[in-house]
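The complex appears here without one of its protein chains, the remainder shown in place.
Let's turn to chain A:
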Amino acid sequence: MALITLRSVTKTYPAARKGNLAVNALEDISLEIEPGEIFGIIGYSGAGKSTLVRLINGLETCTSGDITVDGRSVSGVPERKLKTLRQDIGMIFQQFNLFSSKTVRNNIAYPLRVAGRSRAQIAERTNELLEFTGLADKADSYPEQLSGGQKQRVGIARALAASPKILLADEATSALDPETTHEVLALLRRVNQELGITIVVITHEMEVIRDLATRVAVMDRGRIVEQGEVFDVFSNPRQDSSRRFVSTVVRGVPSAAELQALRSRHEGRLVTLSFRDGSASQAAVFLELAAAGVDFELVYGGINDVAGRAFGHLTLALKGGDSAIDTALAAAGHGLKVTELG
């Protein structure tokens, strides 16, 4: 059974002023997130993803629809009854949101105090988490003495303190530089693999989805426009907004401007070949082209590794007879998608 279920969830903000229109932040959202997975939600700012993730721990309430977490209903439950549910759901934030008046140790201890654990239990659990996140030497520092990456590690340790089943990550790496991002993503992978915690990741960065998530939902203007296995969405995006996100990390079919540049530099017929695991191998294609006496040059594209599976788009400049090229490409095999660029 799914750990988190959203059924036909909508969220409407009333008009700020008379005469203004009400804002539909979320429309007809249905999602199922399974225990143990890392589920990514990607969208531009304003797409509604931050609102969506806050529905899961009741920081925001939905206007209609049903939300269930671990068999418990969240929608329509008043805030004071959400305490035990929230102890099962950790959350980390883009701006870290650490308590600046408390040391690292006391930041991590806070959820345990809220949960009413004993002094000894709090000390033991806090030490465990300082160790797990590599912050043991920073235990008595204050947040402003830490780097961005260290702050987010404190955020993660605090979110994990009450041993939750779920971790919500709201743009957790968006304020970090690329190197620190990798460090934090690696820590989140460990949280998932070593502790078995289900993670919901909100981001506008496709790299984060590629490096971390197992499944992904693409959001656009309050709706989920596409969802599926990360590999499927990356190798074969079906919606425009998904394609735009994929194109930020995958070189696919060249755009019109790129095509013009390619054509000015290369003679012959340009085609883009799209490979996926299960389709013909590059070796087979190159072998056929060589055997048919077609001269070829790789001019654009690349092969990607997503979720341990390879796919890619290679644009070739082909010189040779048209019929020879067609026969060679046809002979190269099944599953190969050929896009003619002329």
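Here is the rule we go by: a contact is a pair of C-beta atoms (placed from the backbone, for glycine too) under 8 Å apart; a residue touches a chain by one contact, two chains touch by 3 or more; residues count from 1.
Keep this in mind: contacts and distances are computed from a predicted model.
> If you had to name the missing chain as UniProt does, which of "Spore coat associated protein CotJA", "ABC transporter permease subunit", "Metallophosphoesterase" or "Xanthine dehydrogenase family protein subunit M" would it be?
"ABC transporter permease subunit"
> Of the listed residues A:A2, A:V77 or A:A115, which contacts the missing chain in the full complex?
A:A115
> Per the definition of touch given earlier, which of A:A47, A:L129, A:L146 or A:A162 contacts the omitted chain?
A:A162
> What is the set of chain A residues that contact the non-displayed chain in the whole complex?
These residues touch the chain not displayed: 57, 59, 79-80, 82-87, 89-91, 93, 95, 97-102, 110-111, 113-115, 142, 144, 158-159, 161-162.
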